[in-house]
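These notes are about the structure you will find just below.
Only a single protein chain was left out; the remaining protein chains are all shown in position.
Chain naming follows the written order as A, B and C, and within any one chain the residues start at number 1.
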Amino acid sequence: MTRTAETATELLGAEVADLELMLLIRHFEWNLLDLFAAGELSGTTHTCLGQEHIPVALRPLLREQDFVFSNHRGHGHYLARFGDPAGLLAEITGRRGAVCEGVGGSQHVLREGYLSTGIQGESLPVAVGLALHLSRTTPGALAVAHIGDGTWGEGAVYEALNLAALWRLPLLVVVENNGIAQSTPAKAHLAGSVAGRAAAFGIDHVLVTATHLGRIRDTLGPPLDAARSGPGPLVVEFMTDRLGPHSKGDDTRPPAEIAAAYDWYTAAADDQFRALDRRQRETVAAITREVMSRPGTLWPDRSCR
Amino acid sequence: MTRTAETATELLGAEVADLELMLLIRHFEWNLLDLFAAGELSGTTHTCLGQEHIPVALRPLLREQDFVFSNHRGHGHYLARFGDPAGLLAEITGRRGAVCEGVGGSQHVLREGYLSTGIQGESLPVAVGLALHLSRTTPGALAVAHIGDGTWGEGAVYEALNLAALWRLPLLVVVENNGIAQSTPAKAHLAGSVAGRAAAFGIDHVLVTATHLGRIRDTLGPPLDAARSGPGPLVVEFMTDRLGPHSKGDDTRPPAEIAAAYDWYTAAADDQFRALDRRQRETVAAITREVMSRPGTLWPDRSCR
Amino acid sequence: MAGSELPVSARVVENLNAALHAVLAADESVHLLGEDIADPYGGAFKVTRGLSTAHPSRVRTTPISEGAIVGAGAGLALAGDKAIVEIMFGDFVALAFDQIVNFAAKSVSMYGRRVPMHLVIRCPVGGGRGYGPTHSGSPHKHFVGVPGLSLFETSAFHDNRALLERALSLGHPAILFEDKVLYSRRMFAHDALFLRTTLGTDDPCARLVIDGAGPPDCVILASGGVADRALAAARSMLLTDEIVCEVLVPSRLYPLDLEPLLPVLGAARHICVAEESTAGGTWGAEVAHLLHTALWHSLAGPVRLAHSADSIIPAAPHLEREVLLQDTDIVQAVREATSA
Partner (left out) sequence: MAGSELPVSARVVENLNAALHAVLAADESVHLLGEDIADPYGGAFKVTRGLSTAHPSRVRTTPISEGAIVGAGAGLALAGDKAIVEIMFGDFVALAFDQIVNFAAKSVSMYGRRVPMHLVIRCPVGGGRGYGPTHSGSPHKHFVGVPGLSLFETSAFHDNRALLERALSLGHPAILFEDKVLYSRRMFAHDALFLRTTLGTDDPCARLVIDGAGPPDCVILASGGVADRALAAARSMLLTDEIVCEVLVPSRLYPLDLEPLLPVLGAARHICVAEESTAGGTWGAEVAHLLHTALWHSLAGPVRLAHSADSIIPAAPHLEREVLLQDTDIVQAVREATSA
């Protein structure tokens, strides 16, 4: 493991609060994999290991009135927006206090200004409608939709981009390009480029390769302001790495490829970082103990019609 | 009406056979509008008035093993491929001798190496499968799909382009960009450009603005050869004009806009052209009399399972 | 102008158009999206005429993107607005299947609490106009029994303003089917042989009984444009076979509230459900199941379904007639049922 002399805050251009959040997400996700291994979780859960910095970098750039659409890999998005690991863990484990009574689970979370869905591409047209609403009622607010590189396989993405561009809607598409979709590398699922796909609709595209939060924020500030004030759509593409499996135990990539991925977590190890790391690990452990001791959720209103 | 001194063959870079075909299509379509006005046709029918040169220009560039996917505006495509106005008219009017027993009607025609469907965008993924088949069994053959500018609203188009580019399939997408979809001008339905949309997938794009068949063929020869031998997908975009209504009597464009459209038919009026024109008008009239006197189709095999 | 204030001689398309005008004028949160719906075109069937002129920012003509426009409608609904989305031909609703079934309808309850979704998807449906195999379908069957989704069908006997307001008020998505053959028909007009009343209140069901004929031999349930075929069948059977039928025309197809219909249906020895859907897995089969369960002891025989053939819908009118449900098919079904 290569360690530099820089501190984590320097290396990541991060405030202490940023680091805390990134570490919270990291330990939250690790903890989920542990719970899975221990047979405490059912279904599927997609961790955002290696992609924690994306929602954390975006955090101060987003406003309360913005509406965030998350996807299957959404724990980081949720924690960055609400900082509520207990509510999310309760949701994933179906325990009392769950954000959505355990009904939605890992992939279907709704909270004020935030929604995730488990079907790829489905959220973008919905985000268009939401952006249309915002553009009328809340000028300056954005609909923000996180999608992966693989999700560009879905036609819904293009239908939505076309609408957003035609109607000049305040839609920010955050592409977390980790170069893989489940088991399929981008070269087998994505012809051309994300930049080209945005350009196809006359939509601005910003590429982010950094993990340095300060630089990311500096880069994204002006285009996000433009998207708000235009208003108009914007695609921001983060080049990133998926450190863990797609879901649980289903990583068939060669170990060397996984090992070669960049991990901010191993890049710095100053004392402050270590202390924060320990603290967040313990925070998550304590929350887990507490949440796992709660009874199951109740789902009082099941009506659907 | 501006008339030049050039003959129609010169003006259109056309052989006599080309002119005959273009005029056959023109009179076939006019005749349909007349039949509609006379209450002899039911349903809907989309004429390709103004776009006749597209399938005629492509005719010598296509091979027998190529498979053509046509769309709702497909009479010209059919006539250029099969030169069978009686079979097509019988189909549209449900008379004996119809290509598809009158079951498919104007929008759903199947014949060896040719298929049309009435749902926008649906044909492109199908063409991908057909191109995959051709690439394995008939190297050098193309799947050719005609779509309009409006059809780029459908997500299926992008899913198909992505697949064709990833799998290097011999797919030729012929875009007949007449600047309008039913009643909606391109600026209200298409953000960016068709060229950009092809580029998004790393697919070559050729823009054709000419109606001069010779020049069109010269331009398209090399890229089509490349698509065959690559193999690989290619998008050819024809800028063209829809002279008639979308379907029947539903043209709400300002008359001036319609009048400003370019019409090869009025551009030349030499004696040869006039004679051919008269002959094709009569051909269509005679065929129509004969076909309309036939009894209705029978549809002997209705089984679907 | 409200639909209910129109003279009864207004056509269904005018009543629908007036209903949309009224709904958009009355509530600033209502949006309408659809392909080619803007003026001067006013929609493929002219249902939306004048709306984009009256409400330019809330009535938007869209690209050809059925999936995305339903999704956008769902997004508006999620944000607290109300959205009406027009699918040009009902067959194309297949392209929005995921958005309807997996997002809009599921969102109402999949987040663990009730999420209001005010969304109506309008689908012109049905054949008989020679539009061919991809423009003539009755897609109702695909949507029966989707949690979080209700199905309505317009008819000449239901004012569309009330129908739209009802569908928009539910707090969950609804599909409104509109039989294309109805558009040019006059509202409320019908054969004077019949007396028309209403059963139920929230979701009124029109009831047409033969004036003075006494208790019916068979009750025919028929929605939308099929109601006229049922009435024609009833007339013909009265005159030819002395079979007395009465016709029920529900406005809400699913869930179907049997309660207000039970006095009528429970008194019937025979029931026929007539629908234009092609055979198999139809709305009628669902209704039949409800009826067999509720009325096992009063029914003299199984509920009879009358529907179109198990076939695609051909373009040529003479072939189309052979496939699609005709009044004569209803006559045959009822004759068989009542004589068995």
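Definition applied: a contact is a pair of C-beta atoms (placed from the backbone, for glycine too) under 8 Å apart; a residue touches a chain by one contact, two chains touch by 3 or more.
These numbers come from a predicted model, not from an experiment.
Student: If you put the missing chain back into the full complex, which of the shown chains would it touch?
Tutor: Displayed chains contacted by the hidden chain, ordered by label: A, B, C.
Student: Hey, which of A:H75, A:H108 or A:K248 is the one touching the hidden chain?
Tutor: A:H108
Student: Which of these touches the unseen chain: A:L207, A:M239, A:A267 or A:C304?
Tutor: Spelled out, the listed residue whose C-beta touches the missing chain is A:C304.
Student: Would you mind spotting which of C:E14, C:E35, C:D91 or C:E246 touches the chain that isn't drawn?
Tutor: Considering the complete complex, C:D91 is the one touching the chain left out.
Student: Considering the whole complex rather than only what is displayed, give the residues of subunit B touching the chain that is not shown.
Tutor: Per the touch rule, subunit B residues meeting the hidden chain are 67, 98-104, 108-110, 115, 117, 119, 122, 124-134, 136-137, 143, 155-156, 159-160, 162-163, 166-167, 297, 299, 301-305.
Student: For subunit C, which residues reach the chain that was dropped from this view?
Tutor: The list for subunit C reads 91-92, 94-95, 97-98, 101-102, 106, 109-110, 112, 132-134, 141-148, 254-255, 277-283, 285-286, 288-289, 292-293, 296, 301-303, 305, 310-312, 314.
Student: Under the stated touch rule, tell me which residues of subunit A contact the chain that is not displayed.
Tutor: 41-44, 93-94, 98, 101-108, 117-121, 150-155, 181-184, 188-190, 250, 252, 296-297, 299, 302, 304-305
Here, only the chains that are shown with their structure count from here on.
Student: Going by C-alpha centroids, which chain is farthest from subunit B? Tell me that one.
Tutor: The chain farthest from subunit B, judged by C-alpha centres, is A.
Student: If you average the Cα atoms of subunit A and of subunit C to get two centres, how far apart are those centres in Å?
Tutor: 42
Student: Could you list the positions in subunit C whose residues touch two or more of the other chains?
Tutor: Only 62-63, 65, 67-68 qualify.
Student: Among the residues of subunit A, which are close enough to touch at least two other chains?
Tutor: Each of 155-156, 159, 162, 166 in subunit A touches at least two other chains.
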